[in-house]
Structure formats: C-alpha cells, structure tokens
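Removed from the display is one protein chain of the complex; every other protein chain stays in position.
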Amino acid sequence: MMQPIVPRHVYYWVYGVLLALTLLTVGVAFLDLGHLNLILALSIAICKALLVMLFFMHLRYSSHLTWIVAGAGVIWLAHLLIFTLSDYLTRGWLPVGAW
Amino acid sequence: MSPTIAIPREHYLNVSYGVKSWLFTTDHKRIALLYLTTITLLFFVGGAAAVLMRLELMTPQGDLVQSETYNKLFSTHGIIMVWFFLIPSIPTVLGNFLVPMMIGARDLAFPRLNLASWYIFILGSLFTLWVIVVGGVDTGWTFYTPYSSIYTNTFVVAAVVGIFIVGFSSILTALNFIVTIHIMRAPGLTWFRLPLFIWAQYATSMIIILATPVLAITLSLVALEHLFGIGIFDPALGGDPILFQHLFWFYSHPAVYIMVLPAMGVVSELITAFSRKRIFGYSFIAFSSIAIAVIGFFVWGHHMFVSGQSVYASMIFSFLSMLVAIPSAVKVFNWTATLYKGSISYQSPMLYALGFIGLFTIGGLTGLFLASLGVDIHVTDTYFVIAHFHYIMVGGSVMGYLGGIHYWFPKITGRMYPEGWAKFSALIIFAGFNLTFFPQFLLGYLGMPRRYHFYPEEFQVLNVLSSAGASILGLGYVVPLIYLIWAMRYGAPAGPNPWGATGLEWQTSSPPPTHNFEETPVVTQEAYAYGMPEEDLKGGR
Partner (left out) sequence: MEGNGALAEQFDDLAQQHEAASLGMWVFLVTEILFFGGLFAGYTVYRATYSEAFREASHHLDLLLGSINTAVLITSSLTMAFAVHNAQEGRRRALIVFLLLTMIIGAVFLGIKVTEYAHKYEQDLVPGIRFAYGGPHPGQVQLFLIFYFVMTSLHALHLTIGIGLLGVLAFLAWRGHFSADYYAPVETSGLYWHFIDIVWIFLFPLLYLIGTH
C-alpha cells in the first residue's frame, strides 16, 4: 500500500506549528507555575510528537495495523514508567516492619 | 513402508553445494540449519558448566572448585542457556524453517536480514565464549548491581556486550516474523486458520520486540558504570540498585515467556497430529498465547519481593502473577480435551509433548507457590526456585524443542530417524529430568540456598540424587545427537507427509524445494481439519 502524497503546504503548516510550540514551551519555562510547568511541558511535547507522527510520518494516512504498532510502543513505555514508579511512590505507604 | 517413497531430485539442501552456498544463503531453511548447528554447540557448553556444578554438589564441602570458580560456573550456565540456547532455540530453528512454510510463503519478508541475524548471533556468541575462556563473570546471569557495576573485577563489560549483540539478533528475527505473518499469508489463510505454532511465534515475537530493548539499555548502563565509574545504580551517588532490578526484570520476566511460548506452539501441533483430532478450543489457545505475552509484562516485581521493593507494589505484582497462570492453564485444559477420545499414538514426538504437559504443569503450579508473597519470603533464592524454573525451561521448553525437532525432522531432512532410539531417549530424558530436579524442590523447601557450592551435611542425599539424575539426563541428550546425525544420511526416506498431519508444510515434498511450494497454496479450511469430509492430506502412514 503506497502512501498517498501529502500536499506540501501541509508540511509547511505543521513545521510552523512545531516551531511555535517550541517557542511556547521555552516561554512557559520562564513562568513559575509549580507542578503545572512539567504538565505543560509534557503536553506540548506530546502535541509536537503527535504532529510529527501524524503528518511527517504519515500515520494519519496509514493502516490501522500501523496505528496499533505505534500505539503499542507508546503504551508499553508508559507501562514501564508507571509500574516502576508504583514501587518508588509507595515505599513507606504500608507500615510493615522496618524497610 | 512404501517402496515408492523417495527423496525428491532437487530440494533446498542439494540445489547448491559448498561452504559459500551456506554462508551466503538467504534461504530461511538453510539459515534455520545454521542456527541449529550453532545453538547445539552452545547447549553443550552450557551443559558442561552444569555438569561441573552437579559434580561439585555431590559433596557437602566445596572441594571440586573454589567459590569464585563456582560463581563463574553458574553464571556461565545461566547466561549461555538463557540467551544462547533457550531464547533462540525454537524461534530460530523451527520458527525460521516453518513460519514461511506454514503460511504458504516462499521465504520470510526479509531474507537477508535473516542471514544478518545469524551472523550477529555468531558475533555475540564468540564474544561470550571468549569471556568464558578468559575467566568468565561471577555475577550470576542476573548481573545485579552494585556488584556487577562496581565491585566485581570479572569480565562484565565483555559479557554484556555479547548479550547485547545477541539481543539484537533476536529482535531482527522477531521483526521478520511479525512482518511475514501479517503480510505474506497465502490466499485464504485468515488469522483463525493459522496453525497455533504461528500464533505462538507471533506472540513470542511481540514480547521480543517490546522487552529486549530494555535489557539492552540496562546492560549498557551497567557497562558504562563499570567502565567510567559513573553511578546510575550507585547508592553513594543517590542511585538505586533496585532500579537495575526493575529494568532487568521488565525484560527478564517476559523473557521466560519467550522461552516457553514457542514450545507451547509446538505442543499444540504435536497433540493434534498424534491424536488425529481437531484441537479443542482453537481460539482460546490462540488468544491465550497473546494473553500470556501481554500479562507477562505485568508481573516482573515478583522477582523482587525481598529486594526492598514497596510492599504495596509487591502485592499488586503478586496478584497479577496469579492471573498470568490462567491462560497457561487454559492451554493445558485444551490440550487435554484434544486428547480425549482422540486416536492417540505414542510416537516419540508425542512422548515429548505429553512430557511437556505434565512437567510444565508442575513447574507452573510451583510458580504459584512463588507468586504468593508469604511463601516466597521463605523459598526465594533457594533450590525451590531453581527446580521451578527448570521444570518449565527443561521439562517444558527443551522437551518441546526436542519434540519439534523429531516431528519436523522428516520434513527438514527428507528422512526418518530410528523410532526405537528416539523413544528410548525420550524416556531417559523424562526419567533423568525428574530425578535431577524433583529433589531440588525438597532441597529448596528445606532451606538449601541457591548459588552455593557447599551445604550442610543433611542435604547430601538429595543432592546426590540430583546429580545422578543429571548424568542420566545428559546421556539422554547425547543419544539423539548421535542418531539424528546418523539419520540425516542413512534414515529411511520419509515422503511428504509421514505423520499424515494437516498443515501446509506437509503439502510439499520432504525436503522441500528452495521456494517451498511449486505453486502458492490456497487455503480453504481450518487448521486442524482431521477427520472432516474435505480432509485433503497427501501421503499418509
């Protein structure tokens, strides 16, 4: 299944948005928003990554199988992080013996 | 035996001769044989380490080797057997040979990548063999930090480089299988008409893709820490050695499913063929392969119950570890139901399959003991754990591997092996195996720790029994080596389908032509259509 040809202007638009988001994320870093700093930075990064995946990597025009493969990679990474953190964040929660 | 059965004139083995035609081949069948040679050699290297260990353990004192040497022996045994035998075994030998054939394809999607995969495996093996020769590592196959990253002065960096390299080989094979199975199935071969061996290979490949890279980066960090004195896992810098264990077991637990799922795939094929009956619960077995692959990623913390991991996380891992047993049990029930009212014959592949079911069940049930937090506190790091995983890896995977080698031997070579010797070996292996490893359950329960080469006097009887069993088991492995090599040359011609089995691989000649099929087959029926009106089997018993 050859990919459909994406019009050039789409690429230019995506590029512009990516640069704008980069400026945004740097700008936000100069504001003191506590925990929101991290959340915003990650959200912006996720948006940028999605734009690159959907348009530059043609995911938007790809088969469902490709979606599932890409999704699986992301989900498994999230799982690695979440389950590992589940240890670190819960040490000392239960008063069991002396760890 | 029909006098008209003959080896076909031209097939993949005689289409070209000479070392170059083998070393530069892109034929998946030849590559499978290249792997077979390599891993057989490595199996006996890992086995040699085990022989020395069991010899040492005949007496309570540490008198055969020194402690440091013993540490190197069990490390070598683990590293070789896990990464250089069990993980590659069925996928690279039986998988490489059969995956294209079972789906009616001419080859895998990326034949040159397949060959590269073997060369990469050779490179990694050479690294590791070199490490063994120059003195080995003493960290255990688990490379726990900070010992492996800071304190040991054995060849950790070279060893992890070898393992990193073969991990890459593994990934490329899995990638090849996934793409091939998705894209190159013959016309009419829908997912639910695939042989269960293919489902098992697919699930295994999923695990390899998702888990192996984490091992690669983790071992790389150990190497960096060792080389540069930087301390990712170094408590002095605020690093956490438990982080290593999390990352290591994130791979290494799914790795055990990499080692057992392919054998389960083989067993599904053997049980149907030798009961001449449709598999019971096809979709249950297919989905349970996927379920094992997925849930297997959620349980790694059960290796870390006593490490300092949070009790809360441990409870979650314990519960999930119970869950992962369910799809395995589903398979065992379905195999048993397939046997029920089947027309069973006890050819040697079937002996291996039946052995698998029994021994895997014991291994799996003892896994539940270990999954229980309370019990695990007492038996962790004892011989109970060793017995548990050997029941699955040896009683399970190795027997599945040998059963598959025997079953597809006529397809691979065009000849039959001597059945009498095969039955003899299967029985010797079964007996030797149980004598070796059952006493180890008792030893572990009684408190004998693992990785020690001396032990209290009262454990000697059980240890001697275990070592005696190991000698019988070793004999059992050597005998097939002899008669299979003999049969490659002198065995009776087998014909395309000596077992009268269903499956596309049996619809072509033995040995097959280079491109597997004269014409691409078209599939119109389910996988195990035994005893059904449209049964279309060429050849027969």
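The first chain written gets the first letter, and so on, giving A and B; residue counts start at 1 in each chain.
We adopt the following convention: contacts are C-beta pairs under 8 Å (C-beta built on N, C-alpha and C of every residue); 3 or more make two chains touch, one makes a residue touch a chain.
This structure is a prediction, so every number in the text was calculated from the model and none was measured.
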{"item": "Among B:184, B:368 or B:492, the residue in touch with the chain that has been omitted", "value": "B:184"}
{"item": "Absent-chain contact - pick from B:46, B:78 or B:239", "value": "B:239"}
{"item": "Touching residues (missing chain, whole complex) on subunit A", "value": "1-3, 5-6, 8, 11-12, 15, 18-19, 22, 25-26, 28-33, 37-38, 41-42, 44-45, 48-49, 52-53, 55-58, 62, 65-66, 69-70, 72-74, 76-77, 80-81, 84-85, 88-89"}
{"item": "Touching residues on subunit B - with respect to the absent chain", "value": "100, 105-111, 171, 175-176, 178-179, 182-184, 209-214, 216-218, 221, 224, 228-232, 236-240, 243, 246-247, 515"}
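Note that only the chains that are shown with their structure count from here on.
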{"item": "Between subunit B and subunit A, distance of the C-alpha-averaged centres to the nearest whole Å", "value": "36"}
{"item": "Of all residues in subunit B, those that touch subunit A in their complex", "value": "182, 210, 214, 242-243, 246-247, 250, 297-298, 300-301, 308-313, 316"}
{"item": "Touch list for subunit A against partner subunit B, complex", "value": "65, 72-73, 76, 79-80, 83-84, 86-88, 90-94, 96, 99"}
